[in-house]
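My questions will all concern the structure given below.
The complex is shown incomplete by one protein chain, all other protein chains being positioned as in the whole.
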Amino acid sequence: MNRILSPKISQKIMKGVFWGSGILTILLLVMIIGYVLINGLPVINFEFLFSDPIDSGRAGGIFPMIVSTIYVTFVALVVAIPLGIGGAVYLAEYAGESNIVKAIRFGSETLASIPSIVFGLFGYAFFVIYLGLGFCVLSGGLTLALMALPTILRTAEVSIESVPRSYTEGSLALGANKWQTIYEVVLPAAIPGIITGIILGMARAIEETAAILYTVGASLAVPVSIFDPARPLPLHLYTLATEGISMPNAYGTAAVLVILILVITIVTNALVDRYIKKMMGR
Amino acid sequence: APGSGSKVTVVGSTSVQPVAEKLATAYMKEHPNVKITVQGGGTAVGIKSAQDGTANIGTASKALSTNDSQGLTQYTLGQDGVVAIVSPNNNLTGLTKDQLKGIFSGNITNWNQVGGPDAKINVIVREEGSGTRDAFQDIVLGKLSNGTKVSFVSSAIVQSSTQAVQQAVSQDPNAIGFCSFADLGNDTKALSINGISASASTIADGTYTIQRPFLFLVKGDAKGEVKNFIDWVMGPEGQAILTSQKIIKSTNSTNSTK
Amino acid sequence: MTEKTEEKFVKWVLFATGLSSIAIILLIILFIFNEGIPAITNIGFFNFVFGMTWAPSNGQYGVFPMVIGTLGITALALLLAVPLSICCAVFLSEIAPPTMRKILKPTIQGLAGIPSVIYGFFGLVVLVPFMRVHYGGTGFSLLAASLILTIMILPTITSISEDALRSIPMEYKEASFALGATQWQTIKNVLLPAAVPGVITAIILGMGRAIGETMAVIMVAGNVVQIPGSIFDPVRALTSNIALEMGYATGLHYNALFATGIILIGVIIILLLIANYFNYKKRVTIGGGYL
Amino acid sequence: MPYRIEVKDLNVYFGESHILKDINININNNMVTALIGPSGCGKSTFIRTLNRMNDSISTFKKDGSVLLDGKDIYESKVDVVDLRKKVGMVFQKPNPFPKSIFDNVAYGLRIHGESDKDVLANKVEESLRAAALWDEVKDKLEMSALGLSGGQQQRLCIARTIAVEPEVILMDEPCSALDPISTTKIEDLIHKLKDDYTIIIVTHNMQQATRVSKYTAFFLNGEIVESGLTDKLFIEPEDKRTEDYITGRFG
Partner (left out) sequence: MPYRIEVKDLNVYFGESHILKDINININNNMVTALIGPSGCGKSTFIRTLNRMNDSISTFKKDGSVLLDGKDIYESKVDVVDLRKKVGMVFQKPNPFPKSIFDNVAYGLRIHGESDKDVLANKVEESLRAAALWDEVKDKLEMSALGLSGGQQQRLCIARTIAVEPEVILMDEPCSALDPISTTKIEDLIHKLKDDYTIIIVTHNMQQATRVSKYTAFFLNGEIVESGLTDKLFIEPEDKRTEDYITGRFG
């Protein structure tokens, strides 16, 4: 019995390592979020949130951008969630380990690594020009959907695969067909992981600039129809910051975006936690 | 959609975008039945959109090559100066054009060669294709005797926007960069060139030579509401806005970068 | 609709959704190749891929330094982010007090939603000056880009790994504890092996994010086209090259940027093949038996 | 009277291992058949073959045929879902869904189209009563089933299965985690059910086999050594190995 470290010592060390990485992550979080909020919060007030920008955003508010962000993200998720979860269910439950599965998986992984700028150009060439949709919420939303898709698909696939077999068998033995089993037992049990995928995919869509630069237009007006151009928050922020229009308002815009995202993730996670507690009896 | 009487789309250069938006807002206030949407994308997108008709008006922040301008009518909104900038902590106030050329082409690498402290010069430039960069390269670096352009020093840091260049320069006392006069902020210091500082008057009369045009591009001839808008922009109201944005009407027609 | 046709219908719909990601990637590749191949034939494949100079205004198009730049930035970012993220995932799922976890997890996920531009500015304003003061040079560097990417991919790897860890049946954990295993032994010998498929997916998605990130890298990497001598030298990534110049490029230059995209996709595919090789080797089937 | 289930020359393999060898057995309608045999001899594998539960195991291969009401259940045109609706199953390891107790029992009813609340509530109560679980859980029907004790989970799975009224019920050691009282209740249930259903039960308890079953089959190393009327098999077994096993003189 010779080992370099006793289990107790390695437990202590590793516990330290885990706490260390947890704390390091917290520091990073505090640094980044703090950086955005400290610079951005002073700008935020009722008027900033609910009025139109004046003078390209040097003054006034960001109301049209908030609407645009919600609108574009909504379009992206409406497309990406069904495609992602549907694809994941197919991969995990229907397809076995065939070549088509490997191809789909590989395709989605490649898709996940395509630079956002290429999505932007593709969106421009395909949605804007080829399909003739023009610069609009729909073109931007569809482009973002493509970006969010692989994250949702692969994450959902993993969580569906890790649902214990005994649940599936229990359902099948009651005469449930495959789809009922998936819908009633497998998906509910996989929900926490699927939600993580959706949140990550949504976050990707909500923060993306390059992909919408060439697709959504950059109109300062509030978009009404999905064929109207729009200017989501990150694009506005990008223009404000990189063209030197107004750094304070750029930070304010960023802070609004960060708060928006944090509220969504915190609420969603709380719901998921409650759900797990209820289902798993833990 | 393009062509419909009361809707106008303007697409292209991100440098022109802010001022175009301002123009559009003011115009729509006077003409409530007209809707003008202004979008970014870049000068190349502006040229393409104008050529293929995706947009009524394309915008560009540099003089077009004859190839690019095929079939397009160009309207010059005005001139934008390009200024060399350093950190406020840098004691230098001006350089000669030759010194500037030496620094950006890589022949001068230490501040003590131009009267500063003994420190390496960190050169920061814009990306290939940027209107600002083109203008600066053409005018400051010039061409070799065989006609090819003189290149920037290869170790130069590349930043992709006016603001990023200013940020980078403002924090590094040994850095030097350049940016649009219209967008010059308070964190950096513009250098005089050959003793002349950039200002509305020196740009307008051409004594400050580093400048480039902002363009509206229309396929064929402007018609209907597009024409109305451009006429308005070129008229007194439009020009007043342009001037307020430091886009300067040239009083001397020989200084174009063309 | 009878139940049986419903089943078939569902299966086909799901199949179609699965195919959509292949269709999309093929469309994108087609589009990039369509625009990019002319440049490669014009410039010559060898000159393009192994050329050392990128000077479009002089008609020189060589991307090799950028291939190295992309690989360097991505590798270093993964090297930093993977251990940190996995440790953080373990921390969240096994060690952190529940209330801490409840706050930390959504916040980390939220980190994924902060715009790249903000990361870029953060890097430009905080990180680059810090590096300049401490390590000399301009501060714009491969290391700066990798550090920013590390923070950017942390949420992806951490959240997906954490879910993989938490979905492991409680029974395995109990069995290990009951044998007198310490928490770390249980994590190392039972939980992590069972979570391997999820963790690898997390890493692959994180790698995708790192390799595809554009805006933030542009702002901190310096974008000098050169093979870096050290991690403190500035570099240009393939993605940055496309984004930097696309707004203005026309003609051959425009096509050459798409050709850069082709090279990037080639690099991605090679990296994914390597990653998947490990993935299939390591794939552990949990829930294999019945009863 | 035709047999309800006829198994002919059934061989089952998991990958390389030959698990069931030349199984031939006929199962009567409205009767209880018990399967006995040492651990690992293939009883679970056998009953899982009767509702095609093994299909989902990738290494599973079989030859021979299994007829239900004269039709081969492994024919390609057979609808597995219909088959499993007819042939219900209680698994050896209790496997409640991560849902509430109520939803576990209502699950099968709902997927078969029942949505009326009162009907569901009645049926759930009835099934839980039959499985001798009602009194213990009637106040916490909304609790997660995963918080139940081992035996409670087992009874819940029984309730879940009988709720959908299959025609054939396969039970893989339904009483293994149960105390004598609950066991008696389940045995009573089996007695009641046998008039209308065909029941196959795996058990390690010889007494239980004699109490509940009319027919018994004795499995050993993947073969059926002997099968026949329970009374006869336990009193005067034909095969030496059967005798050794039931008298505990085995191995």
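Every chain is named by a letter (A, B, C and D) in the order it is written, and numbering of its residues begins at 1.
Keep in mind that, in the parts below, a contact is a pair of C-beta atoms (placed from the backbone, for glycine too) under 8 Å apart; a residue touches a chain by one contact, two chains touch by 3 or more.
Only a predicted model underlies this, so the values are computations on that prediction, with no experimental measurement involved.
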**Prompt:** Pick from C:15, C:33, C:135 or C:177: which residue touches the chain that isn't shown?
**Reply:** C:177
**Prompt:** So which of D:136, D:223 or D:243 would be touching the chain we can't see?
**Reply:** D:136
**Fill in**
Cross-chain touch to the chain not pictured, restricted to D:5, D:90, D:124 or D:148, is D:148
**Fill in**
In the full complex, subunit D touches the hidden chain through residues 14, 17, 36-40, 44-45, 92-94, 136, 147-152, 154-155, 172-173, 176-184, 204, 206, 245, 248, 250-251
**Prompt:** Footprint of the hidden chain on subunit C, which residues?
**Reply:** 98, 169-182, 185, 189-190, 193-194, 284-291
**Request:** Could I get the residues of subunit A that touch the absent chain, sorted low to high?
**Result:** 1, 3, 6-8, 11, 282
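We take it that only the chains that are shown with their structure count from here on.
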**Request:** Report the chain closest to the protein's overall CA mean, measuring from each chain's own CA mean.
**Result:** A
**Prompt:** For subunit A, which other chain has the most distant CA centre?
**Reply:** D
**Fill in**
subunit A and subunit D have mean C-alpha positions lying a whole-number Å distance apart equal to 46
**Complete:** For the pair subunit B and subunit D, the C-alpha centroid-to-centroid distance in angstrom is 81
**Message:** Can you list every residue of subunit D that touches 2 or more other chains, as numbers and ranges?
**Reply:** 53, 81, 91, 93
**Asked** In subunit A, which residues are in touch with two or more of the other chains?
**Response** 164-166, 169, 177-178, 241-242, 282
